[in-house]
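The complex appears here without one of its protein chains, the remainder shown in place.
Think of it as A, B and C in the order they're written, each chain with its own count starting at 1.
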């Protein structure tokens, strides 16, 4: 039975469905139990599944991730919640040195079927360090899968797929979209592939690549430019950042000859560089314009009075697209 | 009085010169005192300057970096050594959340004149986690400067400049080059700019961009291709990764029309993507070939029996360059 | 094989769990009765000063919640219930001492001298809310839990190296004691014997997680012994006890006696932040007036002063009025400052503006793309 759910409800539904389905699934993190998570992504789950399966941990991210490694080594499938992406910093050692490498350093003897979920991104008027977008750090770490849903349907289906994968998945949830709107979400278990981009709109003049909270921004910009200038765009939701869906990306650029990448992470060293490099390496001849990046600025995400100006918005995407499309 | 020094000696000389010059300089880290550092980069300095200026700390990287933040807040200019780059993982919280952001979050009231030195990179037959190249993590962090010397002369001059800068500098030292050869290094204090690439060789057919231990590899490949095929190349040592020396990069590509980027970090999400994107955004019309990246593979740096195969070598660079130059 | 209890009986080397909890240092009882020998260490003026400041900061706290509800400020972290701990500790410092607060330590910050206007601007999400007066050694609230303990350590280290008698004090909660940085900071402070005071407000909760799930140890203060450090467990609702305890730890630090870990046992009356719903994890209803009075550091101190005849209802009235005027004026001042300009985000990223930041700023100002 499908239901109208927002993204955070869809995530809770995915966790619920897998807790019911697989006794090895375990949720742990700060405030995920009694409180149901600071965003309510685990609302009601401890009551339903008990203190051993939905666990309030001490306030220690290295502890959460490191003990999840041990749980996964010994037969569990932990889903760790990190309260905000930047609070993964104290646990990055465990992510980089162990989560990502356990399978390869034990030559397949041990695998780590674990998911690290975390809200990320700006736009919610959070205090310092509640708004970071650091997907490129994880994409640069072999052994990790990295995915970002942009709507409730994908969120549930991708999270279920992530919980069923035998590799560790960084599951990044765009906080700004948590309650941005509802969508019909099937009940029970279903999967959305973890390695496929989705072409949301088809067009001929330009390819716009985005993920997470930038997807609706890109869509709005494309729509506006269609109305204002008559241009049509491929709008591609990458969804999977590791691996990138190369085929979909290249196919689109080969068609349109123009690429604009939109992300809210800082520009320099952001994943836009990787996408641009992929295109510049494999589809250079199709390019009819510079590859444009419309991104967050190279400054710490600022306090919320000016946070909106940090984030790429419809106008900035339009400027980038216009530059690409009108390039001679 | 110039001396013939290898890179690790040049680094020790820089530290020595600044310890003598500026009472606020302080060195801290694991085994940097009595032992003179596991690579001897601080050899003899504790004896010369005392236990308060060259300090053996407890074994705790967050402690080293976090207390350096405090020292820098309160008038010192700490130079922290992290024994190997991957051992910065437990201290990344301090780097990302504090070192990089202190100036901007205190609106300039406090600045952090500190240097974090660390050997990095593969090729020394080290055990696990002694061979990582993670420069792109730091480049993606606004507020940090990131530099990599490729020879003893630059190492000393850049380290002195870093110690004199009022911003935090990630000073990445290619372990493989520590004792790779001597070069004449002036005595006393001199500075090499922290934001300028160096064009080591000039040519017309291709631009090869490299840094750190990949510089000699790129040079050898260029030389070989010159001898074998008569091609000439710009070989550019980027030296500064944040900021990138855009002018030098673009000027070279505008001249040659072909770019090959060589780095030993993993390909996906590596800094090669950023350099490629920069070129694809600002010099697309000059490009006569795909932008090639010759990099470490997207696997954990493997154990030393096969580590050489992980690293880009002369042959792999030659293949990449050939592909660019012969591209139709 | 040998049984565990046999082994420990035979050799005595097992350290069994201690059943006795560290005693709680207290000067004033909830009913206002006080330990006279301790009171002798305080002047009437000191006591009044502590009281006045507690009342002042509580007004700030309540006003902030109201402003948040009116949409004039962002998410706010209230400290009501913790005034005695924060004011008592901060007043035991010299102005030149360094203060490292968290988001919940506004009372300590204001007590140490942080201007009200800046406080308001901070919670309004304005960039100038991060300004620090040039002559004040205080940092803005540290958001990532426990990470600032190390900064206090480094600052104290610098002071010690220069032979100054400046002390640094770091504020943090019970939840913070679970982070690795807590351990590294106390370990460094112990090894280098630094003039730093670790001031933990154990308010019983880290958001929704009660202290018993945070740590198997019964108290936080006893953890000091793992670092060969002195530990104090003090009634955090007793401003005078906190003041005396911190004063003595600070003096010890100035005298080269090294670090101290202080656990101030207290509680927050309200929500974790204005975005939190405490009824989800505790019986907030049972925390009624009577419950609060029993614990409230302000009520307690007023009782003492009234009993001693050094306070009156009219003084109380005047204090409330003058504070409310002060707050009104400060907020008006804060609200009158223009909104932060987007381009300000580019300031102070580096000492000099790097080329890409310059271009991005210009792009922003021209309405262009990144």
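By definition in this document, contacts are C-beta pairs under 8 Å (C-beta built on N, C-alpha and C of every residue); 3 or more make two chains touch, one makes a residue touch a chain.
Note that the coordinates shown come from a computational prediction; the quantities given were computed from them, not determined experimentally.
The undisplayed chain touches these shown chains across the complete complex, A, B, C. Checked against the full complex, the candidates A:166, A:202, A:285 or A:308 give a single residue touching the omitted chain, namely A:166. The residue touching the chain not shown here, chosen from C:68, C:214, C:274 or C:360, is C:214.
Of the candidate positions A:93, A:219 or A:307, contact with the unshown chain belongs to A:93. Panel shows subunit A; residues 26, 52, 57-58, 60, 62-63, 65-76, 78, 90, 93-94, 97-98, 103-111, 142-143, 145, 165-167, 195, 242-244, 246 of it touch the chain omitted from the view. In the full complex, subunit B touches the hidden chain at residues 30-31, 33-36, 38, 56, 58-63, 86-87, 89-90, 125-130, 267-268, 292-300, 302-307, 309-310, 312, 315-317, 319-320, 323. In the full complex, subunit C makes contact with the omitted chain through residues 1-4, 7, 10-18, 22-25, 37-38, 41, 178-184, 187, 190-191, 193, 213-218, 221-234, 244-245, 247-249, 251-252, 257.
Keep in mind that, in the parts below, only the chains that are shown with their structure count from here on.
Most remote from subunit A, judged by the distance between CA-atom centroids, is C.
Averaged C-alpha coordinates put the centre of subunit B at 40 Å from the centre of subunit C.
With centres set at the average Cα position, the gap from subunit A to subunit C is 36 Å. Shared interface positions of subunit C, i.e. residues touching 2 or more other chains, are given as 127, 130, 144, 147, 180-181, 349, 356.
Annotation for subunit A: residues 62, 86, 89-90, 128-129, 268, 292-293, 298-300 touch two or more other chains.
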